[in-house]
Each structure stands twice: as C-alpha cells, then as structure tokens.
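What you see is part of a larger complex, with each chain still in position.
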Amino acid sequence: MFNKKAIIFAVLLGVLIGIGAFTFKYAEGFSYLSSDPEVCVNCHIMTPQYDSWQKSSHHTVAVCVDCHLPHDFFGKYIAKAENGWHHSKAFTLQNFHEPIMIKEKNKRILQDNCIECHKDMVHELFKRDMTEPDAVSCVHCHASVGHGALPTSIGGADRGVKREREDYD
Amino acid sequence: LFNIAERKSEEKTPYERLVEVTEDTTDPAVWGKNWPKQYDSYKRTALATRTRFGGHGGSEALPEEKIERDPWLKRMFKGYAFSIDYRDRRGHAYMLEDQEQTKRQTKPQSGSCMHCHSSIMPVYRELGDGDALAGMNKTHAMPYKELNEMVHDMGHAHPVSCVDCHDPESMQIRVTRPAFIVGMQRLAESDAPVPAIPSIDIWRQGSRSKPYDPNEDATRNEKRSFVCGQCHVEYYCSSDFPLTFPWSNGLAMENIEKEWNDTKLSSGERFYDYKHKETGAEILKAQHPEFELWSQGIHARSGVSCSDCHMPYMREGASKVSDHWVRSPLLNVNRSCQTCHHVDEKEILARVDAIQQKNFDLLQRGGAALMDLLDAVEAAKQAGASDEELKPALELQRKAQWRLDYIAAENSMGFHAPQEAARILAEAADYARQGQVEATKLIK
C-alpha cells in the first residue's frame, strides 16, 4: 500500500514529534503528578493496566507509582528517566513487545515495593532476604493484586532471578 | 488494643530465641520453643487425613493395605517384601514407627532405610568422623536393626525434623541428605534437560570448577522443592551398594530405567531388585518418584514448588507462616491452590478429580494387562516352554512392571504431571500385552 519513502518519512516525523511531545508530557507527568494514575493513561497503551488496576484489590490503597517506582528519591528519579525514555521511544516507534510484559528490573522495583508496604506481614519470610537476589517473588503467588487476575490467574513463572537478570543486562 | 499491641511485638521479634539449637538438635520440641507456630502445625502431621486418593484409609491405628485394595499389586510384588505388607502412607509424625513396624522387616532390611525415616544426620557424621557422606556410605552394609538402635541410643529417633530442612543459624531452608546431594551432582553433570531446575543450567554454563551444590547454587524457590526431594524419590536401598538416587541420565522415567539397566550388582549380574516368584523375571521396584514426576510437569517448569502446595503460607495474627502440617493440598485448597488459581473450590476439586480418575483407570488397565501377561507365562511354562524361549516375555515383564509401578508408587494419582503419567501407563500396558503375545506364541 504505502511506498517505502512514505513509511520512512512517517517514522522519522513520528520520532521527532513523538519523542519531543511525549517525553515532555511524560517527564512532566512523572515529576509533578507523579502519583496521579491519569498521567500513565496519557498513553492509551497503558489503559488496560489502568482499567484493571481500578478493579484490583489495591486501587484504594496504592497507585501506579507506589508499586512501579522506587520509593527512595534517587532511585525514583533514575527509574523515571529510564522508563520515561524507554516508554516514549517504544510508544513512538510502536516497536515494543505486545502484550507488554514487565521486565526484570521493574519486577525487582515492584518486589521492593510490596515488601515496603507489607514487611510486617512477611517479615519472617524476608527477614534474611530483603537483599537476597533470589527471594521468592511475591507475584509468583499474588499476580492479581495490581491488575486483577490474569485470565490464567497466574503470574510470571519464577525461573530463577539470577538467570533472568543476565537476560536483562 | 491489647491484641494489636501483642501483634506489634510479634512483628518485631519473630526469631527471638529462647533456646539454642545446633546441628545436633534433632528434637523438634526444642526448636518449637523458638518457633511455636511452625512447631504447632508440624505436630498436626500426627492427625489422620483422608481424601479420595490421598492420606490414608483404614483405622487410625494402621493405614489400609494397598496390596489388599489392588490384588494385582500383591501379585506383581511376589518374591519381594512389598508383597507382605505395603500400606498407604500417612503423616510425617509416623514415619519412623511405621518403618519399624512394617512386616517387611521380617525380611532383613538394610541400614539405608533410615536415611528418610529419621533425623539421622548426627549419626552419619558420627559414623564418618564428621563426614556425613562417608558415614552414609557405611550404613547400607549395616543391618537395619543395628543402625536403628544406634539412632535411638544417640537420641535422634525423631521423624524428619527441623534441622533436616533448616540451618540452625539462619533458619534458611537447606538440604542435608547425602544421597540427594550426590544425586543432584550427577544430574547436573549430565546434559539432560532440566526445565524445572534453572539453577542447573546456570551451573552448567559456569566454570564447573566446583560440583553443583544444591545449597549454594539453587534459588530459594528451588529449595522449596529440594527439601522434599531428599526423600520423595525413586531409590535403590539395599545392602549391595550405598543408597542411590538414580539421576545420572536425567529425571525422566526412561533416564532412570537406563541407569538401573547399566548398573551391575556385586555378583556381576545386571541390576534388579528381585526376581519375580512366578516367572523368574528380573524386576525393578519403583518407589514414590514424586520429585521426578513433578519435575516433568507444567507446575515444575512454571516454578511451582512442593511447598507452594503442600506447605502454603497461612496468616497467623499479623504475620504469615508456612503451614508445617504437610498434607494433601486438597484439604487446604484456598491456600494451596486459590492464591494462584482464582476459581472456586468446587471447580478446582473437580479438575483434580478429572485428572486422577483418568489416571486411576489407566492404572487398573495396566494392572489387568500385567496379570494377563503373568497368566500367559504360566500357561507357556505348563506347555513346557524353556527359559530361553521365555526370555523375551520376561524382558517385557520387567519393562512393563517398571512403568506400572512407577505411577502406582507415585502418590499424586497422576496429578503432578498428568500427561506424563498417562504416557508412562500407556507404555506399561503396551509392553505387558507385547509380553503376553510372546508368551502366547509358546502355548502349543
């Protein structure tokens, strides 16, 4: 249908406008409204997660960033920059994997945040593991807390964090 | 309010120790002073439980005889102690006394038996001057009664105890059993695929300078299954050579069969556990390969551990503890299954029942085929067939019985890996019938 030139042009244009517009909006979103889920759904691509979060057991107690961004200041800043760039690039180029699946790095941020809020509940389990790379993933059993049950009601398989970290880097 | 205050304190000091525990503290009651919640649930393994296929039937006093329930089992074991007394398993609390009391003891048993029925590690260290493996390697030559007495005298006559799965310092779960550690090392050195145990792949890609060490190299999630794999496995356990977990070719049924076929007895003969009383076939006995069958299933390769289902976390006040009342998950579906499968309990039980029913039917089908094989061999002998002529039929009996027993002895009635269990039973029936054909040809 399209000819090659048109596609290339479209992509380049997309990249320019896209990165410009989105990273701005996105970064802004993160820095000021960082706790407002609306920011995340600036991208319709986040809508499924937004909707499912509203149905989840946590929507009254935790917003996106509570789970997905480090709670400490610097970590938050770095993750923002990293994810911000990543997301807008991916979104503009539309070249990301669908369905979107959380990556190892973000899984670990997530895990820390679970524990952050629930250390009282799980202290016995994690007394020794907070720093351990191979703590059993909360999501291994509680995949549904953030976004309701997957159709399988199953979270990602726990294939051993060591191996997955290698894949990520 | 008190209540809350109380909880808060609970939270702060979960591991506050009232008493010291060491590698030699095998008495769970002592550990229980430090960790009363786990100890309380641990003690419940003395309670009788029953599901359709799990737990045990029979009186509270003694579990039901498997060999009475399925007469073909009894005939399959003719010539072996299992044909005398072979019952349903029951809770961990009984493991030692049930072993001491089984009528299988009327035949001389080896010291190896103690490996999985008592908190024996200090005794192994004693026998091996500190080296547990060396110690274990002496026990197969000892009569059961002798080693059993030694365990009693040294004060370690407890069923599986805290120290068998926990490091007394850190409380980390860990494995202790030498036979398991050796078995896992051989597995790691093989090139068998192990999707259920990713840490082995990682070790294989490493320098291999040190042998694979389950306590060092495995993830905690894997250890949540390893602790069980110390005992819920197929084994050789008699006086000819040390207790062996046959994993050097892999964890699949065929891999294990190959290891036994490649093994020689000190007599120089090809390995066998017993000769069948009726036919004289050299038979392989399979014992509770839960760990092996699990490893072939979808749960295992999804990282679901034994403990996830058999020791689920339970809420205790403001904290969570692992339910140490190790038992059938069907008695605890909401914790064992529903955290992952958000479907109602009736449906979950129906799914299990559908799987187990199909497996049960295939098991009976295999049993019938094996009985027909034995009858045919009988008839062929009557008709004057020579041992030489009977050889093919007897080889097929060995293959068929190995497969049939493998799933009969496994305790989940196929649940741990439904397709794999069905596949093994399909081969069992096929080989049994092939043997029947061979024997029938000899009935002139």
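Lettered A and B in written order, each chain numbered from 1.
Basically, a contact is a pair of C-beta atoms (placed from the backbone, for glycine too) under 8 Å apart; a residue touches a chain by one contact, two chains touch by 3 or more.
Quick caveat, the model's predicted, so the values are computed rather than measured.
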Whole-complex copy numbers (one chain of each kind is displayed here): A x1, B x2
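Note that in this section only the chains that are shown with their structure count from here on.
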Length of the line joining the C-alpha centres of chain A and chain B, rounded to whole Å: 41
Touching residues (chain side chain B, partner chain A) in the complex: 11, 14-15, 170-172, 198-199, 201-202, 219-222, 224, 301-303, 308, 313, 318-321, 339-343
Footprint of chain B on chain A - complex, ascending: 120-125, 127-129, 132, 134-137, 140-144, 149, 153-155, 157-163
